[in-house]
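Removed from the display is one protein chain of the complex; every other protein chain stays in position.
A, B and C are the chain letters, set down in written order, and residue numbers restart from 1 in every chain.
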Amino acid sequence: MQKIRIAIFGASGYSGAELLRYLVRHPRAQIVALSAESSVGKAVADLYPALRGLDLPIFEKTDADSLKGKADLVFLALPHTESMKIAPSLVAAGLKVIDLSGDFRLADAGLYPEWYKVEHLAAGYLGQAVYGLSEIHTDLIRKASLVANPGCYTTTSILALYPLLKAGWLKTSSIIIDAKSGVTGAGRKLTQSNTFSEVDGNFSTYKVGGVHQHTPEIEQELSAAAGKKVMVTFTPHLLPINRGILATSYGDLAKPAEVKDLLKCLADFYQGKPFIRVLPEGVLPVLRDVNGTNLFEVGVKIDARTNRAIVVSATDNLGKGAAGQAVQNMNLMFGFDEMAGLDVIPLPI
Amino acid sequence: MQKIRIAIFGASGYSGAELLRYLVRHPRAQIVALSAESSVGKAVADLYPALRGLDLPIFEKTDADSLKGKADLVFLALPHTESMKIAPSLVAAGLKVIDLSGDFRLADAGLYPEWYKVEHLAAGYLGQAVYGLSEIHTDLIRKASLVANPGCYTTTSILALYPLLKAGWLKTSSIIIDAKSGVTGAGRKLTQSNTFSEVDGNFSTYKVGGVHQHTPEIEQELSAAAGKKVMVTFTPHLLPINRGILATSYGDLAKPAEVKDLLKCLADFYQGKPFIRVLPEGVLPVLRDVNGTNLFEVGVKIDARTNRAIVVSATDNLGKGAAGQAVQNMNLMFGFDEMAGLDVIPLPI
Amino acid sequence: MQKIRIAIFGASGYSGAELLRYLVRHPRAQIVALSAESSVGKAVADLYPALRGLDLPIFEKTDADSLKGKADLVFLALPHTESMKIAPSLVAAGLKVIDLSGDFRLADAGLYPEWYKVEHLAAGYLGQAVYGLSEIHTDLIRKASLVANPGCYTTTSILALYPLLKAGWLKTSSIIIDAKSGVTGAGRKLTQSNTFSEVDGNFSTYKVGGVHQHTPEIEQELSAAAGKKVMVTFTPHLLPINRGILATSYGDLAKPAEVKDLLKCLADFYQGKPFIRVLPEGVLPVLRDVNGTNLFEVGVKIDARTNRAIVVSATDNLGKGAAGQAVQNMNLMFGFDEMAGLDVIPLPI
Partner (left out) sequence: MQKIRIAIFGASGYSGAELLRYLVRHPRAQIVALSAESSVGKAVADLYPALRGLDLPIFEKTDADSLKGKADLVFLALPHTESMKIAPSLVAAGLKVIDLSGDFRLADAGLYPEWYKVEHLAAGYLGQAVYGLSEIHTDLIRKASLVANPGCYTTTSILALYPLLKAGWLKTSSIIIDAKSGVTGAGRKLTQSNTFSEVDGNFSTYKVGGVHQHTPEIEQELSAAAGKKVMVTFTPHLLPINRGILATSYGDLAKPAEVKDLLKCLADFYQGKPFIRVLPEGVLPVLRDVNGTNLFEVGVKIDARTNRAIVVSATDNLGKGAAGQAVQNMNLMFGFDEMAGLDVIPLPI
């Protein structure tokens, strides 16, 4: 079978490494170039010895021009604000682009100064960028040249709430998302707050009070679901584990409901979607069961005393929350089997 | 200085061991008896080698009668529903009792069948039992014979919200408490869900949807604070760490407020309380800073976009959430310095 | 392609679950029966929710007779001393058997009373049982009906030292193996010593001083390598992690050597073996790089000051140390591609 030629820019970070884990076993993928400014000349296994033994290019400088005619698809795993500098020329050169940063996720360019502290440098491309929530925008992704791959918190939150808001089960003004993430969500960059000694045996909040940059993504999609402006309170926490996001979302019931109504709503919406697991009544997701995979799991409880739904959802922040979904989007864009390269079994223990 | 004679029933559990850690360095405490049905004849160090080298009684059978004239105070660290069988005879015999179980925490005996699945066997004692939230019921505790030491989730939640509800800052119908606990909160009993292999690298919810037995305690106290019935949505989570509870509480603002208003409310209420730390604006608590101590820390953020307060609070579930607060209550009951035996410094790292 | 029909007895333990993880993706494997005395009637996903969504039999009682004509291969993941009761009838009925317990690993029946505290009940089968160290006894395994799958410590230790002793690089009387294992090595059985609260943040030895039951296995194989009786000092430790064994082995050099000599010895011996990685000079294995896989990694240093070789080796105790190697042995026994079902990529982070 013919393979597509793939470049990864910013391949030395955790999302880049996870892309490699999935792509090296993908029957239709051929890695032709890897860039990483800080590791030019090094091999992948120098940074990630677990990936030793694989036949991979060495890291080179990020150079969009060099890819013309040599690649079909570029994954951008660059820091925020870097992708917007480079994506336009890649798209213009006829390459397909999947950007894992936040640079093309917000349709409204006016939100970038507030949430990312920058003016958007390629606002003209926001219109053609497709928000890459694979199960929500499937058809648009299939035809897209530029996919804005969603954030990890975002995916975990939106997939849980989108069907319920669309169907009118929850009051739009009542949504609170209390999310907890493993450490890899913060990336590979060295900071004191990500040292083992700071994190181990500890637990903390960060960016509390409506200031996390994933908030507008969540609101953009949930507003589309609800057909009206939805604003959420979103609180991220740092778990002393490597991988996984578990989001506990709260919403006041907009009409009388039992758990099975909400589960049916979710199950119907995600009918036939191979990476979505709506858990049976009485069961809620835990991180172990999704880590290492592209799975999204969701379960529901209702607190009848206070008339609230509690929706618990889980993903691997590097899987469905980043690299896994990026590969899923690649599969959609190139007409491959949606599960190609992504059919891994999680560790049972 | 004269010492009081102390017995601990159910001393082999984690709360019992933590009581010992605090009491062996307490200048006014003398341990005269330890009971543990499952460990009769064993030494404390057989179960907790970290406590080797201390001069402590061996575990014997739980025998209330044997303590008459030989002890001044009994800590009951027994399983729920066991304390109610034994506390009355101890109180009747003139001993002071601090019960760490839930058996005397709810003033309304009618709540026990719903939340603890039992009829209360000593309902007549609920009236004289004082709810042992040291900073809230200080004067009652000083005069009490029977103190119902609060639960770990409870302490962490109530101390954060009580002053704010009392002062009318939060809408009483809007309270959501998303709490995360270390594993010792579940006690020493063997269960598959508490094995290292299940917990490590994992994160999960449990008892979701208004069913955790600490809920009515929280509501009892917050209702007293608000002067009206308060019902809360309370969601517990299990962290892959040994100690500590961090609660992220949400409440809609009942009137316009800035963070400093809420912090001032908390600071004023807890003025002069040695174990309460209201953190400065911009700072939220983390578990490391309270673990191993009797401290309670709290910080506040406001999400101005959604008009909600986010109150983050933290304790050591075995400290202020159990044994630490029990010793603090002992200090109040016997007129000792409130900090006696409890002046430990947390590990900086 | 035709599939072989497989039963797993004792399938509810960690090795059983890991067998399932590998076998459900194996192109030639069909699971026809699972037994687990303690979980009869339950589904695999009841115990291991991470394995939900797979089409697997429910657990039934262990019944050797029921398999006649219905299975081609039985994996025995039973507790020690149970396999010896059941394996003979399975072999007699013409099934192939891979036993993951210690029951058929020692060729000398006389060692069982000392190391396993039992008389062997099927000593007559020890002669035909092949010790399933895939890279060492490859040809015998190919023809075997009964394979005694090696222990986790054993595999990690023997593969590191066998070629070096065979080639005479190390003094046979000087071998010390200091091994560290993750918690899953002790299995799924509930014990106080395997609770999260005991293990987390802790590190300990166990069975120190020549008493661990894997010792005679190690000596049996290393003696065969050296052509003379080898006795080792073997010290196991418990790491606060779920998976992985790292063994640091020491041996006095029997003749002048440099690191490259020992590495060449290892590389030559394991030439063409797909799961063995002899690391380049200067690099030593770490657990992350083998966990979740069937890989064995080894590296060597020499302490020239004391004339000792330090050989560091690593496996996943549930992978190459148990279920992975069992599947590898199945592949050998049935003439499948040696890597079938085992070609997983470890998590890079």
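Criterion: a residue touches a chain if its C-beta (ideal position, glycine included) is under 8 Å from a C-beta of that chain, and two chains touch if they have at least 3 such contacts.
For clarity, every value in this text was computed on a predicted model and none was experimentally measured.
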{"item": "Contacting the left-out chain in the complete assembly, out of C:Ser83, C:Thr156, C:Ser197 or C:Gln220", "value": "C:Ser197"}
{"item": "Option touching the unshown chain, where B:Leu51, B:Ala93, B:Val211 or B:Ala254 are the choices", "value": "B:Leu51"}
{"item": "Candidate in contact with the missing chain, chosen from C:Ile218, C:Leu239, C:Cys265 or C:Val278", "value": "C:Leu239"}
{"item": "Hidden partner chain, touching residue among B:Gly102, B:Gly201, B:Pro216 or B:Gly251", "value": "B:Gly201"}
{"item": "Missing-chain contacts mapped onto chain A", "value": "14, 183-184, 188, 190-192, 194-201, 240-242"}
{"item": "For chain B, the residues touching the chain missing from this view", "value": "14, 17-18, 20-21, 24-25, 48-54, 184, 188, 200-201, 242-243, 277, 283, 286, 288-289, 292, 318, 343-349"}
{"item": "Contact set of chain C toward the excluded chain (per top definition)", "value": "173, 176, 178, 180, 197-198, 201-205, 208-210, 231-233, 235, 237, 239-244, 246, 248, 250, 284, 286-288, 291, 301-306, 308, 310, 312, 349"}
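Everything that follows uses one rule, which is that only the chains that are shown with their structure count from here on.
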{"item": "Most widely separated chain from chain B, with each centre as the mean of CA atoms", "value": "C"}
{"item": "Rounded Å distance between chain A and chain C, as computed from the means of their C-alpha atoms", "value": "37"}
{"item": "Separation of chain A from chain B, taking each centre as the mean of its C-alpha atoms, in whole Å", "value": "39"}
{"item": "Chain C, residues touching no fewer than two other chains", "value": "14, 184, 188, 200-201, 242"}
